[in-house]
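Beneath this line is the structure, given in C-alpha coordinates, with notes to follow.
All protein chains but one are shown at their positions in the complex.
Right after this comes chain A.
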Amino acid sequence: MANMVTDPTAEQAIENAALKSDRFRLEREADWVRLEDIVTKMEKGKARRLSDDDVLALPTLYRTLLSSLSIARESSLDAGLIDYLEGLALRSYFMVYGTQTSFGQWLKGFFGGGWSQSIREIKVDIWIALFVMIAGTLIGYVLVAGDSDWYYALVPGNFADTRVPGASEAALRETLFSTKEHDGLGVFAAYLFSNNAQVAILAFALGFAFAVPSILLLIHNMALLGAMVWVFAQRDLTVEFIGWLSIHGTTELFAILLAGAAGIHVGRSIAFPGAKSHLKAASDAGKRAALVMAGVVIMLICAGLLEGFARQLINDTGLRYLVGGTMLTFWLVYFFVFGRSRVETGT
(Lines give C-alpha, C1' and ligand atoms only; values in the text may rest on other atoms or scores of the structure.)
Protein backbone atom coordinates (compact mmCIF):
# COMPACT_ATOMS: atom_id res chain seq x y z
CA MET A 1 0.00 0.00 0.00
CA ALA A 2 1.32 3.39 -0.96
CA ASN A 3 2.64 5.31 1.93
CA MET A 4 1.96 8.90 1.05
CA VAL A 5 3.10 10.39 4.30
CA THR A 6 6.20 12.50 3.95
CA ASP A 7 5.31 15.43 6.14
CA PRO A 8 7.44 15.27 9.29
CA THR A 9 4.59 16.30 11.58
CA ALA A 10 2.41 13.55 10.14
CA GLU A 11 5.23 11.08 10.70
CA GLN A 12 5.45 12.33 14.24
CA ALA A 13 1.72 11.80 14.69
CA ILE A 14 2.04 8.21 13.47
CA GLU A 15 4.92 7.65 15.87
CA ASN A 16 2.92 9.07 18.73
CA ALA A 17 -0.32 7.22 18.08
CA ALA A 18 -0.87 4.88 20.95
CA LEU A 19 -3.04 2.42 19.02
CA LYS A 20 -2.10 0.21 16.10
CA SER A 21 -5.39 1.04 14.47
CA ASP A 22 -4.73 4.78 14.73
CA ARG A 23 -1.31 4.26 13.18
CA PHE A 24 -2.95 2.28 10.40
CA ARG A 25 -5.30 5.16 9.82
CA LEU A 26 -2.74 7.93 9.89
CA GLU A 27 -0.55 6.08 7.42
CA ARG A 28 -3.34 5.83 4.84
CA GLU A 29 -5.25 9.00 5.48
CA ALA A 30 -3.63 10.97 2.67
CA ASP A 31 -4.75 8.40 0.09
CA TRP A 32 -8.30 8.47 1.37
CA VAL A 33 -8.46 12.24 1.32
CA ARG A 34 -7.14 12.28 -2.23
CA LEU A 35 -9.76 9.72 -3.30
CA GLU A 36 -12.49 11.71 -1.59
CA ASP A 37 -11.36 14.82 -3.42
CA ILE A 38 -11.51 13.04 -6.80
CA VAL A 39 -14.90 11.51 -6.06
CA THR A 40 -16.35 14.82 -4.88
CA LYS A 41 -15.20 16.53 -8.07
CA MET A 42 -16.75 13.79 -10.20
CA GLU A 43 -20.01 13.96 -8.29
CA LYS A 44 -20.17 17.68 -8.91
CA GLY A 45 -19.81 17.04 -12.63
CA LYS A 46 -16.33 18.51 -12.78
CA ALA A 47 -14.73 15.24 -13.90
CA ARG A 48 -13.12 17.00 -16.85
CA ARG A 49 -11.09 19.19 -14.56
CA LEU A 50 -9.39 16.18 -13.02
CA SER A 51 -5.77 15.70 -13.96
CA ASP A 52 -4.75 12.58 -15.87
CA ASP A 53 -2.90 11.39 -12.79
CA ASP A 54 -6.08 11.54 -10.74
CA VAL A 55 -8.15 9.73 -13.36
CA LEU A 56 -5.56 6.95 -13.58
CA ALA A 57 -5.26 6.76 -9.82
CA LEU A 58 -9.01 6.38 -9.19
CA PRO A 59 -9.32 2.58 -9.61
CA THR A 60 -6.16 1.94 -7.59
CA LEU A 61 -7.20 4.29 -4.82
CA TYR A 62 -10.65 2.67 -4.80
CA ARG A 63 -9.26 -0.86 -4.40
CA THR A 64 -6.83 0.33 -1.75
CA LEU A 65 -9.74 1.89 0.09
CA LEU A 66 -11.74 -1.33 -0.08
CA SER A 67 -8.85 -3.21 1.44
CA SER A 68 -8.48 -0.51 4.10
CA LEU A 69 -12.18 -0.88 4.85
CA SER A 70 -11.91 -4.65 5.19
CA ILE A 71 -8.92 -4.30 7.51
CA ALA A 72 -10.61 -1.57 9.54
CA ARG A 73 -13.76 -3.63 9.97
CA GLU A 74 -11.72 -6.46 11.40
CA SER A 75 -9.19 -4.56 13.43
CA SER A 76 -10.40 -1.09 14.36
CA LEU A 77 -13.07 0.01 16.76
CA ASP A 78 -13.03 3.63 15.62
CA ALA A 79 -16.68 3.90 14.65
CA GLY A 80 -16.25 7.32 13.05
CA LEU A 81 -13.47 6.01 10.86
CA ILE A 82 -15.40 2.92 9.72
CA ASP A 83 -18.42 5.08 8.98
CA TYR A 84 -16.30 7.38 6.87
CA LEU A 85 -14.69 4.50 5.00
CA GLU A 86 -18.04 2.83 4.39
CA GLY A 87 -19.45 6.02 2.94
CA LEU A 88 -16.42 6.79 0.82
CA ALA A 89 -16.24 3.18 -0.44
CA LEU A 90 -19.83 3.37 -1.63
CA ARG A 91 -19.35 6.76 -3.27
CA SER A 92 -16.20 5.74 -5.10
CA TYR A 93 -17.76 2.41 -6.04
CA PHE A 94 -20.46 4.37 -7.89
CA MET A 95 -17.84 6.43 -9.66
CA VAL A 96 -15.69 3.45 -10.66
CA TYR A 97 -18.69 1.39 -11.76
CA GLY A 98 -20.79 4.33 -12.88
CA THR A 99 -22.07 4.86 -16.41
CA GLN A 100 -18.63 4.83 -17.94
CA THR A 101 -19.63 5.28 -21.51
CA SER A 102 -20.45 8.80 -22.58
CA PHE A 103 -23.80 9.43 -24.25
CA GLY A 104 -22.05 9.58 -27.62
CA GLN A 105 -20.42 6.21 -27.14
CA TRP A 106 -23.69 4.72 -26.02
CA LEU A 107 -25.38 6.01 -29.18
CA LYS A 108 -22.60 4.54 -31.30
CA GLY A 109 -23.05 1.13 -29.70
CA PHE A 110 -26.81 1.48 -29.98
CA PHE A 111 -26.90 2.24 -33.70
CA GLY A 112 -23.91 0.02 -34.46
CA GLY A 113 -25.69 -3.18 -33.54
CA GLY A 114 -27.08 -2.90 -30.02
CA TRP A 115 -30.51 -1.90 -31.25
CA SER A 116 -30.70 -4.62 -33.92
CA GLN A 117 -29.50 -7.21 -31.47
CA SER A 118 -32.10 -6.33 -28.86
CA ILE A 119 -34.79 -6.65 -31.52
CA ARG A 120 -33.51 -10.05 -32.60
CA GLU A 121 -33.60 -11.12 -28.97
CA ILE A 122 -37.35 -10.58 -28.70
CA LYS A 123 -38.16 -12.24 -32.01
CA VAL A 124 -40.73 -14.58 -30.47
CA ASP A 125 -42.63 -11.65 -29.03
CA ILE A 126 -42.50 -9.85 -32.37
CA TRP A 127 -44.24 -12.83 -33.99
CA ILE A 128 -46.87 -12.80 -31.26
CA ALA A 129 -47.42 -9.06 -31.67
CA LEU A 130 -47.59 -9.41 -35.46
CA PHE A 131 -50.18 -12.16 -35.15
CA VAL A 132 -52.21 -10.04 -32.72
CA MET A 133 -52.07 -7.01 -35.01
CA ILE A 134 -53.17 -8.96 -38.08
CA ALA A 135 -55.95 -10.55 -36.06
CA GLY A 136 -56.99 -7.08 -34.81
CA THR A 137 -57.18 -5.71 -38.36
CA LEU A 138 -59.27 -8.67 -39.52
CA ILE A 139 -61.58 -8.33 -36.52
CA GLY A 140 -62.13 -4.65 -37.28
CA TYR A 141 -62.78 -5.37 -40.94
CA VAL A 142 -65.13 -8.26 -40.33
CA LEU A 143 -67.05 -6.47 -37.58
CA VAL A 144 -67.70 -3.39 -39.69
CA ALA A 145 -68.48 -5.49 -42.76
CA GLY A 146 -71.10 -7.30 -40.73
CA ASP A 147 -72.67 -4.22 -39.19
CA SER A 148 -71.46 -0.76 -40.16
CA ASP A 149 -72.55 0.65 -36.79
CA TRP A 150 -69.46 -0.99 -35.36
CA TYR A 151 -67.47 1.67 -37.19
CA TYR A 152 -68.62 4.40 -34.86
CA ALA A 153 -67.80 2.26 -31.84
CA LEU A 154 -64.27 1.57 -33.05
CA VAL A 155 -63.18 4.86 -34.59
CA PRO A 156 -62.95 7.91 -32.33
CA GLY A 157 -64.85 11.00 -33.44
CA ASN A 158 -61.93 13.10 -34.59
CA PHE A 159 -60.95 10.62 -37.34
CA ALA A 160 -64.45 10.06 -38.58
CA ASP A 161 -64.95 13.43 -40.27
CA THR A 162 -65.75 12.35 -43.82
CA ARG A 163 -64.34 8.85 -43.65
CA VAL A 164 -67.53 7.12 -42.59
CA PRO A 165 -69.42 4.16 -43.97
CA GLY A 166 -71.47 5.28 -46.96
CA ALA A 167 -69.27 8.24 -47.86
CA SER A 168 -68.96 8.91 -51.58
CA GLU A 169 -65.89 7.88 -53.53
CA ALA A 170 -65.07 11.51 -54.26
CA ALA A 171 -65.11 12.47 -50.60
CA LEU A 172 -62.88 9.55 -49.68
CA ARG A 173 -60.53 10.22 -52.57
CA GLU A 174 -60.32 13.80 -51.38
CA THR A 175 -59.00 12.65 -47.97
CA LEU A 176 -56.30 10.58 -49.67
CA PHE A 177 -55.12 13.07 -52.28
CA SER A 178 -55.93 16.44 -50.77
CA THR A 179 -53.34 19.10 -51.48
CA LYS A 180 -54.86 21.73 -49.30
CA GLU A 181 -52.99 21.12 -46.06
CA HIS A 182 -49.43 21.86 -47.05
CA ASP A 183 -49.02 24.66 -44.58
CA GLY A 184 -48.23 23.92 -40.99
CA LEU A 185 -46.83 20.49 -41.84
CA GLY A 186 -44.04 20.87 -39.29
CA VAL A 187 -46.51 21.33 -36.45
CA PHE A 188 -48.51 18.39 -37.70
CA ALA A 189 -45.40 16.18 -37.82
CA ALA A 190 -44.29 17.18 -34.34
CA TYR A 191 -47.77 16.62 -32.95
CA LEU A 192 -48.03 13.21 -34.57
CA PHE A 193 -44.66 12.17 -33.24
CA SER A 194 -45.40 13.25 -29.70
CA ASN A 195 -48.79 11.57 -29.78
CA ASN A 196 -47.62 8.31 -31.35
CA ALA A 197 -44.60 8.06 -29.08
CA GLN A 198 -46.89 8.31 -26.08
CA VAL A 199 -49.11 5.53 -27.47
CA ALA A 200 -46.07 3.33 -28.09
CA ILE A 201 -44.75 3.98 -24.59
CA LEU A 202 -48.16 3.04 -23.25
CA ALA A 203 -48.19 -0.19 -25.28
CA PHE A 204 -44.85 -1.09 -23.77
CA ALA A 205 -45.48 0.01 -20.23
CA LEU A 206 -48.80 -1.82 -19.97
CA GLY A 207 -47.01 -5.06 -20.79
CA PHE A 208 -46.01 -4.99 -17.17
CA ALA A 209 -49.43 -6.43 -16.29
CA PHE A 210 -48.65 -9.86 -17.81
CA ALA A 211 -48.87 -8.45 -21.35
CA VAL A 212 -52.68 -8.56 -21.46
CA PRO A 213 -53.29 -4.78 -21.76
CA SER A 214 -50.59 -4.49 -24.45
CA ILE A 215 -52.35 -7.11 -26.54
CA LEU A 216 -55.74 -5.44 -26.04
CA LEU A 217 -54.28 -2.09 -27.03
CA LEU A 218 -52.77 -3.56 -30.20
CA ILE A 219 -56.06 -5.26 -31.11
CA HIS A 220 -58.02 -2.07 -30.54
CA ASN A 221 -55.70 0.12 -32.59
CA MET A 222 -55.57 -2.35 -35.44
CA ALA A 223 -59.33 -2.91 -35.39
CA LEU A 224 -59.64 0.83 -36.04
CA LEU A 225 -57.41 0.39 -39.07
CA GLY A 226 -59.38 -2.62 -40.26
CA ALA A 227 -62.60 -0.65 -40.00
CA MET A 228 -61.11 2.16 -42.09
CA VAL A 229 -59.89 -0.31 -44.71
CA TRP A 230 -63.44 -1.55 -45.03
CA VAL A 231 -64.78 1.96 -45.61
CA PHE A 232 -62.34 2.56 -48.45
CA ALA A 233 -62.76 -0.96 -49.81
CA GLN A 234 -66.46 -0.28 -50.24
CA ARG A 235 -65.58 2.35 -52.83
CA ASP A 236 -62.78 0.33 -54.44
CA LEU A 237 -60.09 2.56 -53.02
CA THR A 238 -58.24 -0.20 -51.14
CA VAL A 239 -55.04 0.10 -53.17
CA GLU A 240 -54.99 3.89 -52.88
CA PHE A 241 -55.77 3.79 -49.17
CA ILE A 242 -53.00 1.33 -48.43
CA GLY A 243 -50.60 3.42 -50.49
CA TRP A 244 -51.60 6.51 -48.55
CA LEU A 245 -51.10 4.59 -45.36
CA SER A 246 -47.89 2.81 -46.32
CA ILE A 247 -45.77 5.89 -46.82
CA HIS A 248 -45.47 6.39 -43.08
CA GLY A 249 -47.40 3.33 -41.96
CA THR A 250 -44.68 0.81 -42.63
CA THR A 251 -42.47 2.71 -40.21
CA GLU A 252 -45.16 3.65 -37.71
CA LEU A 253 -46.89 0.28 -37.58
CA PHE A 254 -43.51 -1.43 -37.35
CA ALA A 255 -42.65 0.83 -34.39
CA ILE A 256 -45.96 0.05 -32.69
CA LEU A 257 -45.37 -3.63 -33.41
CA LEU A 258 -41.99 -3.43 -31.70
CA ALA A 259 -43.39 -1.48 -28.74
CA GLY A 260 -46.14 -4.05 -28.29
CA ALA A 261 -43.63 -6.87 -28.64
CA ALA A 262 -41.42 -5.26 -26.00
CA GLY A 263 -44.39 -5.03 -23.67
CA ILE A 264 -45.33 -8.64 -24.34
CA HIS A 265 -41.73 -9.64 -23.73
CA VAL A 266 -41.72 -8.06 -20.28
CA GLY A 267 -45.14 -9.44 -19.38
CA ARG A 268 -44.22 -12.90 -20.60
CA SER A 269 -40.98 -12.87 -18.62
CA ILE A 270 -42.82 -11.90 -15.45
CA ALA A 271 -45.47 -14.56 -15.94
CA PHE A 272 -43.02 -17.30 -16.97
CA PRO A 273 -39.61 -16.48 -15.54
CA GLY A 274 -38.19 -19.95 -16.19
CA ALA A 275 -35.19 -20.81 -14.07
CA LYS A 276 -34.58 -17.22 -12.94
CA SER A 277 -36.25 -15.50 -10.02
CA HIS A 278 -39.24 -13.32 -10.91
CA LEU A 279 -37.33 -10.15 -10.09
CA LYS A 280 -34.29 -11.15 -12.13
CA ALA A 281 -36.39 -12.19 -15.10
CA ALA A 282 -38.36 -8.94 -14.95
CA SER A 283 -35.28 -6.76 -14.83
CA ASP A 284 -33.46 -8.66 -17.59
CA ALA A 285 -36.47 -8.41 -19.86
CA GLY A 286 -37.03 -4.78 -18.88
CA LYS A 287 -33.53 -3.75 -19.88
CA ARG A 288 -33.72 -5.59 -23.19
CA ALA A 289 -37.10 -4.05 -23.92
CA ALA A 290 -35.92 -0.56 -22.95
CA LEU A 291 -33.35 -0.70 -25.73
CA VAL A 292 -36.06 -1.67 -28.19
CA MET A 293 -38.18 1.24 -26.91
CA ALA A 294 -35.41 3.78 -27.37
CA GLY A 295 -35.36 2.63 -30.99
CA VAL A 296 -39.13 2.81 -31.25
CA VAL A 297 -39.03 6.50 -30.34
CA ILE A 298 -36.49 7.09 -33.12
CA MET A 299 -38.66 5.20 -35.62
CA LEU A 300 -41.64 7.30 -34.60
CA ILE A 301 -39.69 10.49 -35.27
CA CYS A 302 -39.09 9.15 -38.80
CA ALA A 303 -42.75 8.18 -39.11
CA GLY A 304 -43.88 11.62 -37.93
CA LEU A 305 -41.70 13.30 -40.53
CA LEU A 306 -42.89 10.96 -43.28
CA GLU A 307 -46.52 11.45 -42.29
CA GLY A 308 -46.26 15.19 -41.86
CA PHE A 309 -44.28 15.95 -45.00
CA ALA A 310 -43.88 13.09 -47.46
CA ARG A 311 -47.49 11.91 -47.37
CA GLN A 312 -48.86 15.35 -48.04
CA LEU A 313 -46.32 16.18 -50.70
CA ILE A 314 -46.32 12.91 -52.67
CA ASN A 315 -49.65 12.43 -54.37
CA ASP A 316 -48.95 9.45 -56.53
CA THR A 317 -49.97 6.01 -55.30
CA GLY A 318 -47.05 4.25 -57.00
CA LEU A 319 -44.53 6.65 -55.45
CA ARG A 320 -46.18 6.20 -52.07
CA TYR A 321 -45.77 2.44 -52.30
CA LEU A 322 -42.15 2.95 -53.31
CA VAL A 323 -41.35 5.13 -50.30
CA GLY A 324 -43.25 2.86 -47.88
CA GLY A 325 -41.67 -0.26 -49.31
CA THR A 326 -38.20 1.24 -49.18
CA MET A 327 -38.62 2.18 -45.54
CA LEU A 328 -39.89 -1.30 -44.68
CA THR A 329 -36.99 -2.95 -46.49
CA PHE A 330 -34.56 -0.64 -44.78
CA TRP A 331 -35.87 -1.51 -41.31
CA LEU A 332 -35.99 -5.24 -42.00
CA VAL A 333 -32.45 -5.30 -43.34
CA TYR A 334 -31.17 -3.14 -40.52
CA PHE A 335 -32.80 -5.20 -37.79
CA PHE A 336 -32.42 -8.72 -39.05
CA VAL A 337 -29.44 -8.73 -41.38
CA PHE A 338 -27.16 -5.93 -40.17
CA GLY A 339 -24.56 -6.89 -37.60
CA ARG A 340 -25.43 -10.57 -37.53
CA SER A 341 -21.91 -11.75 -38.23
CA ARG A 342 -20.40 -9.19 -35.89
CA VAL A 343 -18.96 -10.54 -32.66
CA GLU A 344 -21.52 -9.52 -30.08
CA THR A 345 -19.75 -7.48 -27.45
CA GLY A 346 -22.85 -6.72 -25.46
CA THR A 347 -24.15 -3.24 -25.00
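We adopt the following convention: a residue touches a chain if its C-beta (ideal position, glycine included) is under 8 Å from a C-beta of that chain, and two chains touch if they have at least 3 such contacts; residues count from 1.
The rule is simple: contacts and distances are computed from a predicted model.
Novice: Which choice in "succinate dehydrogenase", "RDD family protein", "protein-glutamate methylesterase" or "Cytochrome c oxidase subunit 1" gives the name that UniProt lists for the one chain left out?
Specialist: "RDD family protein"
Novice: Of A:Leu130, A:Ala145, A:Val164 or A:Ile201, which residue touches the hidden chain?
Specialist: A:Ile201
Novice: Write down which of A:Arg63, A:Lys108 or A:His220 is the residue touching the left-out chain.
Specialist: A:Arg63
Novice: Considering the whole complex, which of A:Ala211, A:Ala289 or A:Leu306 touches the chain not shown?
Specialist: A:Ala289
Novice: Provide the residue numbers of chain A that touch the chain removed from this figure.
Specialist: Residues of chain A in contact with the hidden chain: 13, 15-22, 25-26, 29, 32-33, 36, 42-43, 45, 47, 63, 66, 69-70, 73-84, 86-91, 93-95, 97-101, 103, 106, 183-187, 189-191, 193-194, 197-198, 201-202, 204-206, 208, 266, 279-280, 282-291, 293-294, 347.
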